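I have a structure I would like to understand better, so I am pasting it below and will then ask my questions one at a time.
The complex appears here minus one protein chain, its other protein chains still in place.
The block that comes next holds subunit A.
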Amino acid sequence: MNSRADIFANIRRGLRRSQPTEAQQEAVRQRLQQHPRNLIPSRSQHEHEALVELFVRMAQEASAEVVELDALELLPEAVAKNLEEKGQNELIMASDAALTSLGWAAVHERIECHQRAGQVGDEASLTMALAGIAETGTLMLYSRPDSPTTLNFLPDTHLVVLRKQDIVGPYEDAWDRLRTLSPGRLPRTVNLITGPSRSADIEQKLQMGAHGPRQLVIFLLP
């Protein structure tokens, strides 16, 4: 059984050529190398300040909670307060130095912090976003040893830190950031996340919290 050869031969028969021409190969090479942009909606092409505003509006529309903070140092207190309001007192954190170096000791009596991958039964997680996409209020996260993907999906509450400077207009700007971060090879998993998990599979009535997090909280930093 050589399915591969059969499929390729059949496609080429349909295209009425046994081999692609040099021009066709060149067209494909160019598209892949230059990855030209298609039409980008005017909505996502604005000054940075307007993009931040658009991001917040769209994220809230997708039922994400947005909390603005004046400095990263204020994060532990803000996280503790947010989880208390939800009746939660356990937090699984990504191991990024920017997060772990903060003053969590000050809130250790209010929340119990761990650094590991996500597990069934986890109440809340805290991770960092690579970018925020204003067009639809979307977060871009990626997998790495410090930030396991399960943290984005297993806990009931997902807390995400996003810096305003990382907010871009369209998806295309976020792809460019990803290419700069990880040239030649994407991270194993890239997650675009827009609001908390949901389903309308029962009578088309929208319910929040299907299999992923029931709440998504974005801490927006300067």
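Heads up, the rule we're going with is that contacts are C-beta pairs under 8 Å (C-beta built on N, C-alpha and C of every residue); 3 or more make two chains touch, one makes a residue touch a chain; residues count from 1.
Keep in mind that, in the parts below, contacts and distances are computed from a predicted model.
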Original post:
The chain that is not shown, which UniProt protein name from "ATP-binding cassette domain-containing protein", "Tetratricopeptide repeat protein", "L-lactate dehydrogenase complex protein LldF" or "Carbohydrate ABC transporter permease" does it carry?
Top reply: "L-lactate dehydrogenase complex protein LldF"
**OP:** Write down which of A:M58, A:V160 or A:L220 is the residue touching the left-out chain.
**Re:** A:M58
Original post:
Going by the touch rule given at the top, which residues of subunit A touch the chain that is not shown?
Top reply: 1, 3-4, 6-8, 10-16, 20, 24-25, 27-28, 31-32, 35-39, 41-43, 58, 61-62, 116-118, 120, 135-138, 143-145, 148-150, 152-154, 170-172, 175, 178, 185-205, 207, 209-213
